[in-house]
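With one protein chain held back, the other chains of the complex are shown just where they sit.
After this line comes subunit A, so read on.
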């Protein structure tokens, strides 16, 4: 009961509702009917036609949100999601194209290669902080650019599909693809990401390392005082984070269009949506899942709203931005009658 009251009063609820309300004012201002527009967002993303698209988006957004939430839980920010994502995708594409093994094994190998590439590259950023004192924020962000450029170069020159006008690799051999559900675009990638979320939840709540991560995030000097070794923790968290980003890249390549297309992984901005979701949830496992789903709904539903109501889909980005601004201001509903007894 108390928990429900707490959740209702939390800044997250307040921010989301405030975002929706202010968005409604925008809609009224442009002459649109807010109910129709929001209805279009919901039916477009959760209706029979949209749910597949939403779940595909959730796969990427949640994967990257987890990738960013895990180090964020310890107060570390990995800004290199794009680079790790792209390297993971490229590693998966190369593995998929050149492994002379049966298709199922190749798929497995490609997933692992993607994770390894992302993990290794993210670990590099951690090493830069641990050994050269480059702040992680800076090292992870700056390392991201050469990674994107390298993948771009590979897709445009050595690995380019002969005869194609697009900067893309050849299509993966037949069968080298993640199994999809029915005729949808939703693949077992969604299950992998869901598994990662469950693992994260379990680790966070019920393991000693999860406890150390949380305490480091709440007060890193406290953790260090008690003997939590920061450098090692940073390295492990970044490797895990990069592995997840790489996994999302690999899933992207092992799904339609079954190849590495330069820019295709990063263009939708999943890294930033994921970061937003992780921040919105304060990196808490369940919250990260909910926030990812919320943003996927906005992203997919916004497109459908644009089609059916002529309200530009940018409105959903305005909505996202308002939610974040309110959240950053840590506003919450006044205590009023919900006031709890003050702790001793």
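The rule is simple: a contact is a pair of C-beta atoms (placed from the backbone, for glycine too) under 8 Å apart; a residue touches a chain by one contact, two chains touch by 3 or more; residues count from 1.
To be clear about the criterion, contacts and distances are computed from a predicted model.
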Missing subunit (named according to UniProt) among the choices "ABC transporter", "Amidohydrolase-related domain-containing protein", "NADH-quinone oxidoreductase subunit C" or "Nitrite reductase": "ABC transporter"
Among A:218, A:286 or A:328, the residue in touch with the chain that has been omitted: A:218
Identified contact with the non-displayed chain, of A:39, A:52, A:120 or A:210: A:210
Interface with the undisplayed chain - residues on subunit A: 205-212, 214-215, 218-219, 221-229, 335, 339, 341-344
